[in-house]
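After this line comes chain A, so read on.
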Amino acid sequence: MVSLTLRRNIGSLVTIAVLFSALLVMPTLFSSYWIHVLILMFLYGILAVSLRQMLILGQVSFAHPAFMAIGAYTSTMSVMNLGLPFWFTIFLAGFASGVIALLLGVPVLRLTGPYFFLATFAFLEVVRMIFTHFYIPFGGPMGIYNIPPPNPIGPIDFSSISHFYYLILVVFIITLLIFYSLERSRFGQSWHAIGQSHLLAESLGINVMGYRVLAFVIACFFAGIAGACYAHYITHMSPMEFGLVLAVDCIVWAVVGGISSVFGPVVGAAVLTFIPQFFKFTAEYEAGLSAVIFMIIILFLRGGLVSLPQVISERIRKQKA
Partner candidate 1 sequence: MEITFLLQTLINGIQIGFLYVLMALGLTLIFGIMHMINFAHGQLYMLGGFFLWWFFAIHHVNYVLAILLSVIIVAVVGLIVERFLLRPIRDQELYVMCMTIALGQFFEFAARTVWGPLDKAIPSVLPGIVKFAGVAITYKRLMAVVVGIALVIGLYLFIQRTKAGLAMRAVEQDPEVATTYGMGINRTYALVFSLGALLAAASGALMGTIMVVNPVMGTAPMLKSFMIIILGGMGSIPGAIAGGLIVGLMDSFFSSLFGIDIAYIFVFVVAFTFIIFRPKGLFGRG
Partner candidate 2 sequence: MSMFLELKNITVHYGKAEAVRGASLDLAEGEIITLIGANGAGKSTILKTISGVKKPTTGEIWFQGERIDKLSPEKIVTRGIAHVPERRRIFPYMSVQDNLKAGAYLRKDNQIAPDLENVFHHFSLLKKRLKQMAGTLSGGEQQMLAMARGLMAGPSLMLLDEPSLGLAPLLVMEIANIVIEINKQGVGIILVEQNAILAFRLAKKAYVLETGSIVLEGDTGELLNDQRIKEKYLGI
């Protein structure tokens, strides 16, 4: 028995080590185009993993892109108008998103199910409209251009895409580590308990509202960070990008990947970002394809792609029996 667990742990460690090494050397192997895709994938992964924190609680938030936008605009405007360095504004971005999440969360997280969802939906649209309507601070529907890259650290001056790659890879890995440890901590247990039955959790003495707010603030914090990275990488952004489509995408990545594991949403984001790349010639079919994939997963593989190995091994076991 012990050796089985040990074997599994070693197996996971090896897989992680291999993946990590592979990710490290990507820029040397692949063209900028693919590195760009990978960068997007990491950013989407951060969004998806942080959103998962709310999905675990049974609260579907449609406001994630709004918080990404808040982070993006905060960092961008702090850098461009206040002259602050990126390395500070990235945290400022997360902080701004977190604070607004706190303000929004306290009244709204009391609500459950569809009411919470629609409240976050309303928030998404209002935020988007605010950024769209006001030209003066926010640049209006055109957004902001010529966003400067992060300030150089030593030789890393962000003149080449691989610098961005490593930066966002680091952010991505740190995010994953944080959510992974949260998941296995007492917080994770409480969140899962609340997700199963918030009434039961409450009767067990768990401060449901407190945990909900905490999860929401953390999730939106990382959305803000992702937003900041996005803005300084792509160097231009407009409010349109932080709307309904992205909100749906975040949910799709999380659910298709599987919300039972922290890595699920990452898998979902990866698969749904990469697969269309291979069907580049049918770029128009991308939307339809991901919709169909989504439907198939919901109907037949409820646990998402991460649950695939488990489902397959159970099938095999049933065949043998």
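Assume a contact is a pair of C-beta atoms (placed from the backbone, for glycine too) under 8 Å apart; a residue touches a chain by one contact, two chains touch by 3 or more; residues count from 1.
On how the list was made: all candidates are chains of the complex that A comes from, given by their letters.
All values reported here derive from a predicted model rather than from experimental measurement.
J.: Can you pick out the candidate among 1 or 2 that touches chain A in this complex?
T.: 1
J.: List the residues on chain A that touch candidate 1 in their complex, please.
T.: 55, 58, 60, 107-108, 111, 113-115, 117-119, 121-123, 125-126, 129-130, 132-133, 244, 248, 251-252, 255, 284-285, 287-288, 290-292, 294-295, 298-299, 302
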